[in-house]
Every structure is written in C-alpha cells, then in structure tokens.
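Note that one protein chain of the assembly has been removed; the remaining protein chains are unaltered in position.
Letters A, B and C mark the chains in the order given here, with residues in each chain numbered from 1 onward.
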Amino acid sequence: MEKKYYKSIEDFKGKNGSLLLSEKAKGRHNEPVTTSPSTRRDFLKLFGFAIASAAVVSSCEQPVQKAIPFLIKPDSITPGKANYYASTFYDGNDYGSILVKVRDGRPIKIEGNELSSISKGGTSARIQASVLSLYDTGRHRNPIRYGEKSSWDEADKEIIEKLNSIKENNGAVALVSQTIISPSTLAVIEEFKKAYPNTKHIQYDAISANGITAANQKVFGKDAIPSYHFDKAKVIVGFGADFLGTWLMPVEFTKQYSKGRKLENGIKDMSYHVHFEAGMSLTGSNADKRVVIKNSQQKLVLANLYNEIAKESGADVINVGQSPVDVSSLAKRLLLSKGNSLLVCGSNDVETQVIVNGINYLLENYGSTIDINSPLQIKKGNDSEIAELTEQLNNGEVSGIILYGVNPLYDYQDKEKFQAGIKKTELSISIPNLKDETAEECSYLCPDHYILESWNDNEIKKGFYSLAQPSISPIFDTRAAQESLLKWAGLETEYVEFIKKQWETNIYPNAGFSGSFYDFWNKCVHDGVYEKPLTNETQLNYNANVLAAGVKGVKSEEYELELYESVAIGDGKQANNPWLQELPDPVSKVTWDNYANISLQLAEELELEEGDIIKIEDKLTLPVLIQPGQEYKTISVALGYGRENAGTVANGVGGNAYPLVSYSNETRQYSKAGVKFEKLEGEHEFAKTQSHHSMEGRPIIRETSLAKYLEDPASGNELHEKIEHHKTTLYKEREFKGHHWGMAVDLNSCTGCNACVVACNAENNIPIVGKEQVKLAREMHWIRIDRYYSGDAKNPEVVRQPVMCQHCDNAPCENVCPVGATTNSTEGINQMAYNRCIGTRYCNNNCPYKVRRFNFLDYNNADAISNNEYDPAGMTVDLKRMVLNPDVVVRAKGVIEKCSLCIQRIQEKKLDAKLENRPLADGEIKPACVQGCPADAIVFGDLNDENSKISKFFKDERNYHLLEELHTLPSVGYLTKVRNTEA
Amino acid sequence: MKKITKYISAFYEDEEDLLIGIKKLKENNVNVLDAFTPFPVHGLDKALGIRRSWLPRVGFIGGAIGALTGFFFQKWVFTEGYQMAIGGKPFFAIPSFIPVTFECTVLFAAFFMVFAFLFRSKLGLGAENKIYDLKITDDRFVVVAGFDENKSGEVKKQMEAAGATIIEVKE
Amino acid sequence: MYVSPQREPLIKGDKNYSKITEEITAPMAGKPGKYWYLGIGISTIAILLGSVAIFMTIWFGIGTWGLNKTVGWGWGITNFVWWVGIGHAGTFISAILLLFRQKWRTSINRSAEAMTLMAVMCAGFFPLIHMGRLLLGFFIFPYPNTRGVWVNFNSPLLWDVFAITTYFLVSLLFWYVGLIPDIGTIRDRATKKIKKKIYSLLAMGWVGSARHWARHESLSLILAGLAAPLVLSVHSIVSMDFATSVIPGWHTTIFPPYFVSGAIFSGFAMVLTLMIIARKAMNLEDFITIGHVESMNKIIIATGSIVGVAYLTELFVAWYSGVEYEQYAFLNRATGPYWWAYAIMMTCNVITPQLFWFRKIRRNLAATFIISIFVNIGMWFERFVIVVTSLHRDYLPSSWTMYKASLVEVGLYVFTLGLFFTLFLLFIRVFPVIAISEIKSVLKSSGEKKIEK
Partner (left out) sequence: MKLDLPFLPARRVVSLVFLFTFFFICNLQSPGADPSGSDHGVSRADLRRGERFFKGLLPFDIKHESCISCHNLKASDSLNWNPSAMEIAIKYASRDFASFEQVVMSPSGKKMSEVHQGFEIEREDLAHVKSYLDEMVQTGYPQENMEVMWLVGLILLILIVFWALIELIFVKKIKPRIITVVILLGSFGWLTNILYTEAVALGRQEAYAPLQPIKFSHKVHAGLNQTDCFYCHNTAEYSKSAGIPSVNTCMNCHLIVREGTNSGKFEIDKIHYAFDNNIPIEWVRVHNLPDHVFFSHAQHVGAGKLDCKECHGPVEEMDVLRQHSDLSMGWCLDCHRTHKVQFIENKYYSSYKEFHEQIATGKIDSVTVEQLGGTDCMKCHY
C-alpha cells in the first residue's frame, strides 16, 4: 500500500408525563414495576464500608421496595420477557419493515423484519432511532384549539361546523399531506372528499423527487419512481444520488448494493461503481471510482455519456458542449454490461432525469435493473401543486387547510409566504405526530399517534404490503389522523376496522388465501408483511423526442450550492432525536451540527479556516468545514437542521437550509449555481468524533484491488501471514471449552451507514453526552466507524472500519485494572463489571483500540450524589427512560463501559436453547449491530464451531485482526476491503 | 545477686573522657551498669561489653514471614480465592507477584524490627523510663555504676582522674 | 582535635555540643516570625482553593477535568509521579548515603526525610482523587468480603498501592526512629508543662543509655539497608505503570532506572530549593554549608546526566526498534503539538544542570536555587510528556485527540503544593530540622572547630 496518507487538513495546507398514568386510567393493565425511584439504596451501597459506622449510628433501614402485580394479567405479556411486534416505519421520507421489541409494555428497540423482501431485515440509523422519538418529551399531549388545551369532542364539534360552513359557502379546502403509501389512508381521504367535495388533496415532500416522476411521465408516460435493483447491476453509475445514505430507499439499496459486492461463498465477482458528485457523500465515498463534478455539470456529463452510448447503439445524438470529464471509457464499460448496468441520478431536474432515462433505456436496463412496472410509492408529491397552493392561500382562494404530517413552515422554501397564507384561511388544522414548527400556527392542532402507536397499512411498491400495528397503547391523548379525518367526514369507526374492511374487500379476494379473512388478517399482522408482486409486464413506450435539444456548457467561475440530506438527520423530521443528533456524520464525523462544506482549494483561496462563519445568500449563517473531495467551487449544506420548534434537543442546532431551496422548471431544486456568500466575524468549534484523517501508513485498514485479489486472495493482507508466522508466546494460549464468541466485519460490505451505532445505542442504554462533551472527545458510543482518507486530497479515497471492543484473548486492559473489574470470560468475552469499577481509566489508557468509554459525568443520573447530573438531551426524564433496556444496567458516573458483544442477547439465546433442550444454532445470536446492519457486513458466532459462518470468515484469506502485531489475539476479525479497480 | 539500691555516677563533658573513665572502672572491677550519652559514642558498647543486638535477626524473620505471606496470599487469591482470567495469563503467574512480594517483605521486616526495638528497649507511648539527668540529651556523658560503700573513695578518684566534672551518688 | 585537611568542614563556626543543641532548637522556641505566618497563610489559602477543586471532582466527576476518551490520565498522574519523585530524596539521603557513610548527609537528612513523607502524602492524594468512584476506592485493598472477590495482583496500579503504602510506612518509621533521641532533647529542654508532656509522650521514654544507642544504631543501619532497595523499587514500580503497558512511548524497558535517577534528581532539586530558604530563614548556615550544597549539586549533575542519557537512549531505541508506532511516538513528542513540553523538559533537565560542572556555579547559592527550580519544572514536564504525549496519539489515528487541563486540575495541584508547604512549615516549628544527635556525632571529625567549655 504505497499511498500517501496525509494527516489532517492543517498538514495538507502545510501548517500543523408518564405512561403509567395513562395505563392506570385504562384500568386493569398495571405493569409490574418496582416503584422506588429513590436512589437511596444505591447511595448506601456506594458508601459501603466507608460509612459503616455512620450507618450503624443512624441505623439506616433499607427502603421498602414495592412489587405491584397485574390485577388481571394479559395473556400476551410475561413480566421479564420481551415480545416482538411486526410493524412498519414510514414517516414520509424513510421506510422500513420492522419488528418492535416490547418489554413489559414498553417498545425499547427496533429491529428489521426479515420477512420483508424489500428491507430484508435491514434498518437504517434513522429507523433504529425512531423508537426514542416515541418518548419525545416535545410530543403534543392533547388536542389544542387556538393555542389552548382542548378536548377531542370540542375540537371535533367546531371543526365539523366550520368544514360544513366552508362547504356551504363553496370555499375550497386543501388537504396537504406527506406522500401517502397507505391504500387505506388514501381511502380515508376519499371518504373525506366524499363528505367535503370541495377538498383538494395535495401530497408534499420535503425532499422532492418530482424530477424523476416528471421525467418518467415524459419519457414513458408513467408518473412514478421505478424500483431499482442494484444487486443485478454489474456497473453502477451514480450522479449525485446518495442511494446508500438517503436517496429514496437507502435500506433496500444498501442490501442490494452490498449483495452485489460480496466476495464470499466462492463468488469472485463484484459490481463496479462509479460516482459523479460535487460534495463527498456516503455513497460517493464507497464508490470504486469517484469523479468530482459540479452539480450544474451533471446534465452536460450525462448528455455526453448519452451520446457516447447512443453512438454505439445507433440512436440519435444530442447537441452538447464539451464534457468536463472524459466519459468514453465509462460508456464502453457500460455498454459491455448492457442490461446489467444501472445509472441513477439524484437531481430533481426533469431534463437531467430525462437523459438518465434515455441512457438506461439505451443500455436496456429497464426490465432488469430498473422495474418501472412496480414503482415505488414514495415521493409522489408534485412540486407545482404546493407552489400553486401557496399562491392560492395568499390570494384568499382557500378557506380551509388541513396539514397532515407535513411541516411546510420549516421545510418549504418560502415559508413566510406559506405562513401568511395559512393566516388567511378560516380554518387551519394540523395533524402532527411530533412537535413541529407548523402545528402551533394552525387554529386546531389534532395530534396524531406516533408511528409505533398506530395501525396502518403501507404499500411501498405495488403489491408489497407492510402492516403497522401499535406496540404500545397511546401514551398521550392523541388520535390517529385517519380516525380524525373519518370523524370529520361523519364516520365513527376505528381506523383498524376501516383497514380490515379495506383488506377484506380489496386484498383478501385476490390473495388466494385458503383460510378465512380472520386467519389471513392475523397472519398478515403477525408477519407484518404481505407480498404479492404484480406479474403483468407491460411494454414500455419510449419517447425519445423529449430529450433536450441541446445542453450547453456551464460557467465554471460561479460558486454553486448543493443541499443534501445528512445520513443522521435526513430531512429533519426526527431532528429532535438525541441519538441521531449525536450520530457522527459518516463523512465528516461531525455531530450536533450542519455546516458549509467547502473544498481545500477554495478555503486556501479565500483564506477560510474550519469554523469560520459564512453567510450564504443572506439567508443562512453557517460555520465552514473544509471537506476533502469537495468540488472546487461547490458549497454543500445539509438539510434537516436549524429546527426552531421541534423540542429542546433540536432547537437551535445548526441552520435551516430549506430557504435556499429554489423552485424552477416546476420542480424544487436542491442545487443552485451562482450563489453568493460572505464571511462573517466569529468562530465555531465543531463537535467531531474524529479529528485525524490519515492512517499514517499503518496497516489498520487493509485493502486491495479486485484484480490483485483474483490473483491472490491474500493480497493486501500479506502482513497477517507474516505475523501469524512470527507468533511466539511466554504463556500458553487460553483454551475455550464451550463457546468462543467471535465477530467479523467484512470491510467490503460495510458502507459506513451508522445503523449499527444507533442500534447499539438503543440496545445498550448508551448515554447521550451532548455537543459540549463531544467537543471534549467524550462521546460514549461503543461502536464507532473510523474513516480515513488517502491519496489525492482533491478527491481522496475513503476507507471505513467499524471498531468495537476487540475482545482480545490477551487483553491489555485486563492486566492493568487494580480491582479486577475487567476479566476474560470462559467464552472469550472481555467482561466489564461496572459495579466493581472504581474508575482509574487505566484500562482505557492501555487499550490500543481505544474502545473503552468513561462516564466522565453523571450522564444517567445514576450515581449516589444527587443534583449533579449532566443531561443536555433530557435523557433522564421518566418518559425518555422508558426506552431503556431493562436487561442492561445503566452505568453510573465514574465507571468505564464498553461493547459487551451484547452479552444480554447471548445469555438470552443460550437460556432459550437450554429451556428448549437443544444446541445453539449458528446465527441464532445476533448482537444489535449485526441485527441492524443493512449490508450484512457483520457476522457473529462461535469460533469453536467449525461450521459456523464466523469460523469460515476467520479462515478466509482476507481475514486479519486489528493491530495483530501486538499479540492481543482479538476475537474480532476484519476482512480486507477490495476495490473493483485494476491496480 | 544482691540488689543494687545506690548508684554512683560521673558526668563527663567529652565522649573520650567517658570512654577512658569506663575503661578504668572496668579495670578495677567496678560494677559499671550503664552509660548515658547525647549521641551514639563509637566504642561505647564494646567498652561496656554490650552484646551485639539481635535486631537484624528479627528483621530477617520478619522479612521472611512477609515474603511468604505476600507470595502465598497472592497465589491463593488467584488459584483458589477467585480464578480470574486476566490478559491471557495463567492463574498462577509468578512474575506478576514479585513486586507485591517484595513490598511485603520490606514492610514486615521494618515493622518487626521497630516493634522489637521498642519492646526490647522498653520504649513506647507512655513509657516512663527514669531520666537520669536532663543534660544527658544535651552535652553530658554519664557513666553509672553500682555504689559500694567500701570502694566509693577509690571509684570517685578514678572518675575524677578521667575528667569527670560532677560525681553524684543517687539512691 | 584533628580535622581532616583535605575536606572542608561540614560544621562551620566555633561549636560545642551544647551550642549545637541551642542553635538547632532555636527556631522551635519563641514566637514564629512574620515570614512564617506569611508562608503558612499562603499555603493555607492554597489548600482552601484546592479544596474547591476536590469538591468539584468528587461531586461532578472527573468530567470537570480536561481528560477525554483517549487521554485518560493528565495532570493528576503527572503530579503523582512528580511528587513520588520528589519523595525520593529523603530516604535516598538517609538510607543510601548512610550505607555509603557519607557524613554530609547528617545536616540535611532529617528535613529531607520529612519532605519525603509530605511529598508521598501529596503523591498518594492523586491516585485517590483521580478515581472515578472515590467512595468505592476501598475496593483496591485486598480485604475479605462477602462478595468473594479480590484485587488484581497483575496490575501495576495495585503494585503502586503496595509500594507507596510500604514506602510511606517504612519512611515514617525510619524518620520517627531517628527523631526519638532528638525529641528526648527537646523534652529535656522544655519548660512549659504541656509541651513537656507532649514531647515526653512522643519521646517514648528515651533516656540515651548505651543500650538504647546500640540498638538504635543497629536498627537505623538495617532499616537503611531495607530502605535502600525500597527507594529503588518504588519508582521502578511507578515506572511500571507505564512500562508494562502496550502504549508506544510507555512500553519501554529503560523506564525503571530512568525513573529512579529522575526521581533522585528531582528530589535533590526540591531539597535544595527548600534548604536554601530554610538555612537562611532559620540561621542554620553553620550546619548547612556551601559544602553541603555542592555535594548535592554533584549528585544533581550525576543523576541529571543519567536522565539525559536515558532521553537519548529512548530516542535511539525508538529509531533502532524499527517499530513504526514507537518511532512515531517519539517523533511526535519532539515535533508534535506538545513539542513545547518536550523542549521545556530537555532544557530544564538536561542542559541547565550541566552548568554545575562549573565550580563557581555549583557553589553559588543563587544559581543553585534557580537551577533547582528549573529542574523541578523540567521534571514535572518530563512526566507530562510521558503521560500525555504518549496517550494523545497512540495506535489508531482515528482516536487521536488533544488534552487541555482544566482549572479543577490546576486547583488540585495547588492543593498539594499548599499541603506540602503547610506541613513543612509546621514541621520546622515542632521538630528539629537537623538531626541533633547525628550532627553531634560528626562534630569532632568534621566540625571546623570544637571549642572546649
């Protein structure tokens, strides 16, 4: 690996309310809890011997602990055992079929539903984190009428009266919703429209994909987003589409993408991925070849590519300018994989997308890697409709507006105008499920259930259904949006009954199910998914005439702005989720912030330094972050930040970039040429979890190219053999008689999407430390994803590596703990007994991997001293504490903690096997990170079992251990990263 | 043996005078009991015929006990008390036990010796040994002998001859 | 009396035994001067300020310090090693120099030993306060308990517990045993009844008989014999905190001798700093002469040079090892973000003591005083360099961080400085700073002139 790794940017530059109450109100469902919120007992424990005499004198008694059993125990709940409910997460932007882990009546964890053929058990960071949003303290607790607390009866009565009076006066009503993928909800809206025919339903997406739908309409006559199959593609070309992180269906795409790149089970081939983009995205950083272009050049480059392919395919050539990059070799490669290639583009420009369609059509990808016959149901919003509505509102043409699950006063580009429009209506109703900027501006606020509290059916693609069922009874006095709409339409029915009726009439008859509808319904609810793909292949009507008459070159001296979704926050709906705020960005490793990414050259040219403040277009003030791989004159800014009224966590974090979204050619544009910005006074310090970006030439992440790998599977990993050869030891290596747990990470599959980090947060009760503590480098994540740059700083290669406790057999940390709080178990796990730890931090110092985390402050409000908690994200309030996993202890101030390989899950599965009198099966135990990984990059299992997947991974020639030269004998292995390149 | 009830003592101002005085008294078979000095006078123990102290032997025994206790306690803790697998080492990892064993050796030896010293010299908190003269701890060198009526004159003379400034007879 | 013509006298002026007693006990009699009050005032204020830092640390946690996920030890352990090092001079002087029959030690060993005890107290404070859960600190002792768990005898930190405890107790015994005859002197000179009572109690019935002296001398010698390896072991074990780890820059076999010589180096510097003030303030110029200062300066050159060689050896071995982590660690020390700490360390520890090759400087009090302060500073930075620069950039660059001390950490350091000087100022009021009986025993052989009465 003769690569130049540079240290840091400086160096490069040559310088240095509580659930219990509502449950009680419901009567006979009191959960068994031990009620002693006081930590007095712990206090005594802590003082222990030291204050024995004082205790004798004051003769302290143990405080009485109560045990309150159920009055009548529901059959489904066993105290101390978890239940899993299949459900679906869909918030208008992200989608996933999930299982909700419910313990003693509380949802505590989200896992992927493996029965879904879409997400196949994968999740994303945002889906994993959504369970915490359920307990968001900012959620609305009751209906609100003109800013005052109200009751449902009162609100309903007045709303119905007003709706009727609008109807009588021939006034218009606009129902603005997020894109609805639920057929039943659409039916509900139809019912509503039937009652109020003056209603217009508008779907609105904060992050629009209108460009794709409009292009498909133009080219194929289909107003839809097709399904993509990255697994079938041999050559993948991306143009500014962060499909592994945020674009459309990142979980599904990551599953497919990683499947196409795995080198296991004898497969010796992987897809080739080229990515053209301006700012460094998660997807771009995973590409085999990343090409830096301006967003405004996308169309030009695509048109050139089109011409190259058209020349070969005999199609008409368009009149274009000179391409800034040479695409002829790419065109050749694409043509070689005709029918097995895929080109996707994240642009929301119709003309650009038309060219993309043209290329894919010429490459015969429709029907193989692209399926437009079972289109994705998300992002159906039409940008011109919402723009039109804004005008109509301001002209007083709309008398009533219902905002369901949308937040235009945050994410609409001209929110002031929209707000003024709302003020002009007679009736404005909002139906939010989380606190947002729009809801409180409306005269009626009718809070919706949170996703995990509600019933719904979702049809993500035609024929692919995924049901959502409540995993907890509503915590607050909320009501399903659909029920509200039905009620106002004059139908008194529970939404679940409505769905059932829909299914009974529409789906059940076509299902070919042998049992009754009751059985069918129960099976669907149990599985969570019902999939019956459409089989009718319709011929594509390709209309080549719409291809642009000509594409001109672009002015290169202008500054350009690119707005993107960050992997952690997405479009900003879940911004009030501290797990996501503290999640480091996979590229910049910055938490709790958004920023203006600028290139190194630009920073040098304008003498900008990291943390300098700039003002973009007089609309947005942000600190500057110098990002390697950034296009010279492009500034990239993440959307989703700068919330003003989302709750205590999100408010004031970062800046809102939505006002910079522009509207042109009837679509909302997320990039813009010719922006102006100015430098302001001031400095900003980022809360980064990694500040050094070079591997310093150390063999930390080993990589090779596909060509070399095919010659020698151990290429790039020669060191492993050498070190194994030189291994000598004073003491005999430890023997493990039963299990020997091990974990392996396939660096080739890992995309760095961070889903594992959030899954681990949720599973292991990891505290949130807040921006200030992250600045001090005190984040608590047990698993982190290291990211290093190498090569050319203008467009560096990126490598990533998830690092958790390596569970060394010869663990350096164990030797140094004076009290023996960390030892090695008989199953090869490096154990950490928190209650024995006295906090010398010696183990942390001596850990070469630096995976141990110290509770510097009382983050959990769990120590003996009161009034000293440090809880910037309000994680210690009773409501949010309900998300805690009762099987994992909450750590007090002053102790070290670290990855336990999810020992609670290991123990649980072992116990299950014992109770069922059977041996453990391979793959039965899944630590949270393994479970959550959408790329199946992490494998866990028993190294003593020769046939286990982990044993095979450990025997693979690509396998190596991190810092294996130290002879720490880690139980975690890594498989080398293979790039599909020649050299 | 007859119990001595009366003492005769000579006060010198210089340690060499004292040594000469003791030597002379010894030569004349005077029952020299003890000498008191403000600092350790070289040769005094020989002159008085005091046996070599066995404190070193106590120190050795203490040290040996300490070493064994330290070492075997560690061994017991790791092999029987609670077996802990630490850093891939065997339970009975001798090199790791050396520092603590050494410290225990020194600690035990020192304590044994100091307590033996205090015990043997009848020193300790609240010990009330008779202070012969307040000037002893300042600059006087005193030799004390059993007072014999018959020999008193001769003894006094010998004491004076060695340079005694004061000669006292005490009960 | 015969006085060796080759050697310069260790006690100056016309002295007899009584005069020695008189002059050494003089500072204890009468009311203390205004400088004493000023000194104790300042050091008490330092203790009070430091107590706030202690409170903050215990109440809010180690988070009040500047440490982070990568740098787990900072000022706390730096101060610990620094104080332990300073605590080496006393026992070295009294034990090893006793074994080598160096007579000049008699003038300084008492106060140096007292300094040792105080420094070890200050040192012991840091491992305690740096625990995340101080209230459970008793877990570190192997006591029988109902949990059936014991401590980890593999851990150098536990060795520290034993080493520091043993060192403190043995030094205390050694010091106190040596004090007994002198307390007897004070007792016999005391006129006030309470004072007499207290000193009688402390003197434990010392009468100065020949048998007492014989055993006392024997005890002192053997204790010295025990303390000598102990002194060497203590800092060796402290160095193992680092040497047995795997962190580049810590994992070094040269550490034990390097730490011991460094400890004696810094200990002597601290003794000099204090002695130069004390001899002036307490009129002890006759007992602590320029000759004494010169002897100590010679040891400083010797140990300082050993330390310098150790620094160079470290660099050489890092290069010679061919281990990239090791090489980077040392390159980073000298040229990384903490280069200034390394530069201070090199200047103060290696270059300044070399000035003592000049006899003029060696015998100049002002110069000695300044250089001794330099050495104290340099040695503090040596520990800082070892602790912080090794940790902040170790194996995986992804975890590299910077460390900045917080005010609380500074407060804790101030606390120990206050504690040290308070104890020292109290010590000079209640006990003789010079071993009276030992000085008397060398008066004849090494005194300038013994006058007859």
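Note that a contact is a pair of C-beta atoms (placed from the backbone, for glycine too) under 8 Å apart; a residue touches a chain by one contact, two chains touch by 3 or more.
Quick caveat, the model's predicted, so the values are computed rather than measured.
The chain we do not see here touches A, B, C in the full complex. The residue from A:419, A:665 or A:826 that touches the chain not shown here is A:826. Touch with the chain omitted from the figure is made, among A:672, A:739 or A:880, by A:739.
Taking the whole complex into account, subunit C touches the unshown chain at residues 52, 56, 60, 63-66, 145-149, 201, 404-408, 410.
Hidden from this view is one chain, which touches subunit A at 27-28, 30, 32, 34, 41-42, 44-45, 48-49, 52-53, 55-57, 59, 62, 64-73, 78-81, 737-739, 772-773, 776, 821, 823, 825-827, 829, 831-836, 857, 867, 870, 887-890, 900, 903-904, 907, 910-911, 913-915, 917-920, 942, 944-945. Residues of subunit B in touch with the missing chain: 82-83, 125-126.
Throughout what follows, only the chains that are shown with their structure count from here on.
If each chain is reduced to the centroid of its CA atoms, subunit A and subunit B end up 80 Å from each other.
For the pair subunit A and subunit C, the distance between C-alpha centroids works out to 57 Å. Chain centres here are Cα means. That of subunit B falls 29 Å from that of subunit C. With touch defined as above, residues shared between interfaces to two or more other chains in subunit B number as follows: 82, 84, 86-87, 89, 93. Each of residues 812, 814-815, 820 in subunit A touches at least two other chains. Contacts from subunit C toward subunit A in the complex involve residues 58-63, 66-70, 72-73, 127, 130-140, 149-152, 154-158, 161, 241, 244-247, 324-325, 328, 337, 391, 393-401. Residues 731-734, 808-812, 814-815, 820, 823-826, 969 of subunit A touch subunit B in their complex. Within the complex formed with subunit B, the residues of subunit C that make contact are 16-18, 21, 142, 148-154, 156, 158-159, 162-163, 165-166, 169-170, 173-174, 177, 180-181, 184-185, 187-189, 201, 204-219, 222-223, 226-227, 229-230, 233, 237, 240, 436-438, 440-441, 452-453.
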